[in-house]
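One chain of protein is taken out of this complex; the other chains stay put.
Then we have chain A:
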Amino acid sequence: MKFQIEDVTVYFPYDHIYPEQYQYMLELKRALDARGHCLLEMPTGTGKTAALLSLITSYSLAHPSNPLKLLYCTRTVHEMEKTLAELRRLLPYLPPQTRLLALGLSSRKNLCVNPAALSSPSRDSVDSACRRLTASWVRSLAAERPPGAIETCSFFEAFDQAASGGPDAVMLPPGVYTLQDLRAIGREKGWCPYFLARQLIRYANVVVYSYQYLLDPKVAGVISREMQRECVVVFDEAHNIDNVCIEALSVSVRKQTLDGATRNLNRISQEIDRFKATDAGKLRAEYNRLVEGLAQRGNLPMTDSWLANPALPDDILKEAVPGNIRKAEHFLSVLRRLVQYLKGRLQTEHVETEVPVAFVASVNSHAGIDQKMLKFCYDRLHSLMLTLEITDTDDFLHIQTICDFATLVSTYTRGFSIIIEPFDERMPHIPDPVLQLSCHDASLAINPVFDRFQSVVITSGTLSPIDLYPRLLNFNPVISRSFTMSLTRECICPMVLTRGSDQLPVSTKFDMRSDPGVVRNYGRLLLEMVAAIPDGIVCFFVSYSYMDGIVNSWNEMGILQDVMQHKLVFIETQDVVETTLALDNYRKACDCGRGAVFFSVARGKVAEGIDFDRHYGRLVIMFGVPFQYTLSRILLARLEYLRDTFQIKEGDFLTFDALRQAAQCVGRVIRSKADYGMMIFADKRYSRHDKRSKLPGWILSHLRDAHLNLSTDMALHIAREFLRRMAQPYDKTGGTGKKTLLSQEDLENLTDATLEMF
């Protein structure tokens, strides 16, 4: 259908539109008009992606003079494919003369079609296998030798051949290309899909890729460098965006890293000796280059560049490399001293916390490496490895980590801290020393994005409380709004359960969690629910250790055996393969009617990325409030920083973080309006206003006052009633009462006054 939003004609790929989608588009359009950033919360299952894509493409069509480019960031490859599929749906509805090129970009692991490289197990090893075949020196060597003597990648050669005829030669016709399509085209034409995609993103109207390509300075420097200001950046499912930003700038060094780094250094030193014997000219050329102040080797061929400097573009020094690390041997000895120093620090018996300035000073006094040398570590290593023509970069990850660390610690003085822990707090008997450089300020990584691009849209199903995000990320949104869901029937039923069947309070508060009464009450709750609820139930616990403990106790009490009479039990573990298998079997058990319970952990893989829609999740129980491990040094340091810098109280942040995780967990259960599901928050603390009010609006609006302080038997009664009501046939369009689907005519008749109703 086609309709007008103010002066823009919007093409929408469905015959009907939800009122909240219309509202969403309206706000988005205003944000684009204002060329500002915006923050929009809309529940899952309301067609966020469709609304976003159709508005932004339509907007760009309506302003042909300065076409907007859309950079759409998703968290997973799966979401990427879903987004592109949605865009493909939109394509036929656009005016016929539209030339829209959209594609997804992912790592080589997902795009490569060369069987030799693809056989490698991990992402890093595929990258390095690719480099082994395509690095510029390998190719020039292959060109000198007789064909077949040195292996190269035929796909890349063909692509390079074609690309040498100018960018138009490898241009694909307008359309939507998913990763799968790109691979198919690559096989068909014999072109390398990865480099084809890298080439095409410069010309594409829509690029769908991962968060890291914009937020992690190491990757962004390579991939997104050429993006212009006229871009709309969308971060979808962005409720954890602050954590992504922080992780991008944090480094942790373990004993294994240091040992690996030592091995790497030995390898490098051998290589240097070899080069000295055979090709001393290259080393000399590098030295001269460094004197001129080019840490990078000018414009590298696309295949040679790997990760860029970990520091943000504005903070990178543009001067000559200091003299004492210009020579390869000297640099090597600097690195050796640094590794030795770090090894010494790791042998500590106590937990140590330091600020970067003190750390750098200590490095200077103990190892004789000054701040400037540290700053150049990363680029100097990069340059050295290129000169030495090292292709198996995956073996050199350890020394790269060390250089990362060195560069970051010396570049930033604020917003970071260094924490050395000799062992894990929870297992004090096992020595596991780790040195962490942790970033506390999420705004550091994302600020360049805000500065560089015209509009940044941050959107998710759970962004509550919406006023905290601008403070955490340190930006000023022109629009921040939270939408609720318009429903034809009450298809979600959140409940807060505060008491067990014996009327005693339940909680995972530290002093209560090991109380056998609480454990039993939680068990009884689960038992009652498995008997009353069909198909799938998902349970979320606050941590792995808590889950282990409570499942053990349930087993001893015989509760687990009783549960098994009704439903099969599956458990998430830290092993990805095991968990995937468990999930598969869980789905099977739900499909064939046996019924199943899935035990999972908030903040785990399952809580973030797996949907439990339809019969796969009729009920989700959140046992406890998923606070972070509050004794963690990193968290404490971050809290202190947030308090000092952004005036965010520790308690506020902790509650906010716990509640967004809880909302994320329970939000797994409902993915569309036709679906239905129940949510039980089983902890007495949820009934308190300060906790509850931080839940997203679409859950709060269905949380009735009567459901705030329930005991197990009352919850059971409500659940039964709800399930019976939901099992009745219903009218999708909403019948006579509230309209939840608007047709084109409805939209045309719409005035602002009626919109307020929704």
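The criterion applied here is as follows: a contact is a pair of C-beta atoms (placed from the backbone, for glycine too) under 8 Å apart; a residue touches a chain by one contact, two chains touch by 3 or more; residues count from 1.
Just so we're on the same page, contacts and distances are computed from a predicted model.
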{"item": "Choices \"UBC core domain-containing protein\", \"General transcription factor IIH subunit\", \"NEDD8-activating enzyme E1 catalytic subunit\" or \"Cullin-5\" - which one is the UniProt name of the chain not shown", "value": "\"General transcription factor IIH subunit\""}
{"item": "Which of A:R139, A:R481 or A:R614 contacts the chain that the document leaves out", "value": "A:R614"}
{"item": "Contacting the left-out chain in the complete assembly, out of A:M1, A:L91, A:A142 or A:A532", "value": "A:A532"}
{"item": "Residue, one of A:L118, A:L141, A:A162 or A:L723, that touches the chain absent here", "value": "A:L723"}
{"item": "Chain A residues touching the omitted chain (full complex)", "value": "531-535, 565-567, 590-595, 614-615, 618, 720-721, 723-729"}
